[in-house]
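Have a look at this one.
One chain of protein is taken out of this complex; the other chains stay put.
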Amino acid sequence: MISAYPTPPNDRPVPTPPPKPAASDRIIPVIYVTLTIVALVWSLSGMDISWGRIATRSQQATVYFRQMFLETDWSYLPKTLKGLQESFQIAALGTFLAAILAIPFGALAARNLSRLPVLPAFGKFFLNFIRAFPELILAIAFIKAIGPGAFAGVLAIGLHSIGMMGKLYAERIESVDKNAIEALSAAGASPLEIFRHAILPEVLPDFLSFALFRLDINIRAATVLGIVGAGGVGTLLELQRRGNNWRTIGTIFICIVITVIIVDFISAKLRAKLT
Amino acid sequence: MPANAVPAGNHEGYPPRPPFPWQGWLAAVVVFGVLWWSAVGTGVNLQTLAEGWTEIVSFFHRLLPSAEHPWPLDYLPQILVRLLETIKMATAGAIIGSALALWFCLGGARNLAAGKIVYNISRALLNLIRTVPDLILATLFATILGIGPLPGVVALIVLAFGLVAKLLADTLETIDPGPLEAITAAGGSNLERAIFAALPQVLPDFLAYTLYAFEVNVRSASVLGLVGAGGIGMILQRDLAFMDYSRVGLIIATIFVTVLLIDGLSTFVRRRLV
Partner (left out) sequence: MSNATTAVNSSLVTFENVSKTFPNGHRALKNVSLTFAPGEFIAVVGLSGAGKSTLIRCVNRLVMPTEGRILVHGKDITGMGEGELRTVRARIGMIFQNYNLVRRSSVLRNVLAGRLAHLPTWRTLTGMFPAADMELAFRSLERVGIPEKAYQRADTLSGGQQQRVAIARALTQQPHILLADEPVASLDPPTAHQVMRDLKNLSREENLLTLVNLHFIDMAQEYADRVIGLRAGEVVFDGPGAGMTEADFEAIYNRRIRPDDLRGALDIVGESTGEASALAR
């Protein structure tokens, strides 16, 4: 028998489709879309995009692509790996130092740890100040101070990460369970003792998680720092780029991607064990 | 002594001490080893740091305005022009990138996808895109497409795409399947399902993610100029190379204020979205 109505799957009642929005509600998305299109047009205005140049360059690009991935120069691998090793070292050291040094800054910036509101306000401002400097700028600064090389890279990544992690630490501390703190306070513990015995046990696993996540980001940043001379595989990349050696650029590129994937994977596994 | 007490450990009636935490100590040794190896490999030593410390401080000191080297306020208009360019790049990157992400995700999410193969490939591709540092992309694009804002925008599009697509894909997996079923039952196609059932549910989150991508783009955009990909980074790089530190200080101060403003603005907008 042919039914006029479609049979619902699994004999369950047909769920009602979402109701059609009122007319006034339908205008809002139109406004959003219009605004977005306007913003897009504005943002692309004034950019000199000569389509001719793009066409020729795209042709070149395909040549480069082919050289990068299909004619990759694997003889460059040992040098690349050495460069990557340095990048990893920069990221690891920078992240670890920052993870530790960010603790007092995070504690300073946490509103629930100080009685005077001026201290956390200053702490937050200081952390924001550091965070505003991209790692690259810091790297350039440190290079001017102590010369090019991986050390400058460690300092750049370390300092920037203190800013980033300090903020995360502070926010985490501000959201601790107040109950245990009240109990220890009632038992006569001093603020420092409360921090050590009620707050720290709760936040430390999360701090470690933040550090591992930061490592993910920092390994990417470390590969790039070499472009300005702060050590690691970036230096090689810049060298090859200037020489237009797309075959070796391909080697470096592929190795960077693989390294990042590995570090991401390990970091994710470790973070899963922490929750 | 209570009837259910555990018999002697190293103390009468008390439970035996927990076993020696081998895992913890091994992990600590490994971590320490890696750090030591890293320190040696990167040439970190406190002596260089101590010697260079005064240099570092004087560098930052030179960025600040002083009586003999005030900030060149007549340079400000140039900075603002470049800043505008940076923001334009960030906007274009965020809008295009997140639009592409939306398109990609509605096709690639597990509950909407044409099949498991498509889903897995999409996810793998997505992860791949996100592993490449944005600056490397920008450098490569700059080499291909030439100096200027264009390679920067392309790099930012890729960055925004990766960011929004991942967040969106995760969100799409947690939406209510009810409306989707309703449309399937009424005979709708995959596309109709995506637009009328899935999209309305994720829209507020999508807007929040786009905003976040914009924020990240602004931060990155200021740096892209260092490799020639347009924006404020280009004059920053030039002034750094010429060691014109008062200009550099002014530029950095401008970037700082801009980042603060955008942070505050986006927090405000995000609160109104929720």
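We call the chains A and B, going by the order they appear; numbering starts again at 1 in every chain.
Quick note on the criterion: a contact is a pair of C-beta atoms (placed from the backbone, for glycine too) under 8 Å apart; a residue touches a chain by one contact, two chains touch by 3 or more.
Keep in mind that what you see is a predicted model, and the values were worked out from it rather than measured.
Engineer: For the chain that does not appear here, which of the shown chains does it touch in the whole complex?
Structural biologist: For the complete complex, the undisplayed chain touches A, B.
Engineer: Touching the hidden chain in the complete assembly: which of A:V33, A:A55, A:A121 or A:A183 does that?
Structural biologist: Considering all chains, including the one not shown, the answer is A:A183.
Engineer: Of A:G46, A:P104, A:P205 or A:G243, which residue touches the hidden chain?
Structural biologist: Residue touching the chain left out of view: A:P205.
Engineer: Tell me, which residues in chain A touch the chain that this view leaves out?
Structural biologist: 177, 179-180, 182-190, 192-193, 196-198, 201-202, 205
Engineer: Which chain B residues touch the hidden chain?
Structural biologist: Residues 1-2, 4-6, 11, 13-15, 17-18 of chain B touch the chain that is not shown.
Going forward, only the chains that are shown with their structure count from here on.
Engineer: Counting in whole Å, what is the centre-to-centre distance of chain A and chain B, each centre being its mean C-alpha position?
Structural biologist: Those two chain centres are 4 Å apart.
Engineer: For chain B, which residues are in contact with chain A within the complex?
Structural biologist: For this pair, the touching residues of chain B are 31, 34-35, 37-39, 41-45, 48-49, 51-52, 55-56, 59-60, 85, 87-89, 91-92, 95-96, 127-128, 131-133, 135-136, 139-140, 143-146, 148-150, 153, 178-179, 181-187, 196-197, 200, 219-220, 222-223, 226-227, 236, 240, 252, 255-256, 259-260.
Engineer: Under the definition above, what is the set of chain A residues touching chain B in their complex?
Structural biologist: My answer: residues 6, 8-9, 14-18, 36, 39-40, 42-49, 53-54, 57, 60-61, 64, 85-86, 88-90, 92-93, 96, 128-129, 131-134, 136-137, 140-142, 144-147, 149-151, 153-155, 220-221, 223-224, 227-228, 231, 237-238, 241, 244, 249, 253, 256-257, 260-261, 264.
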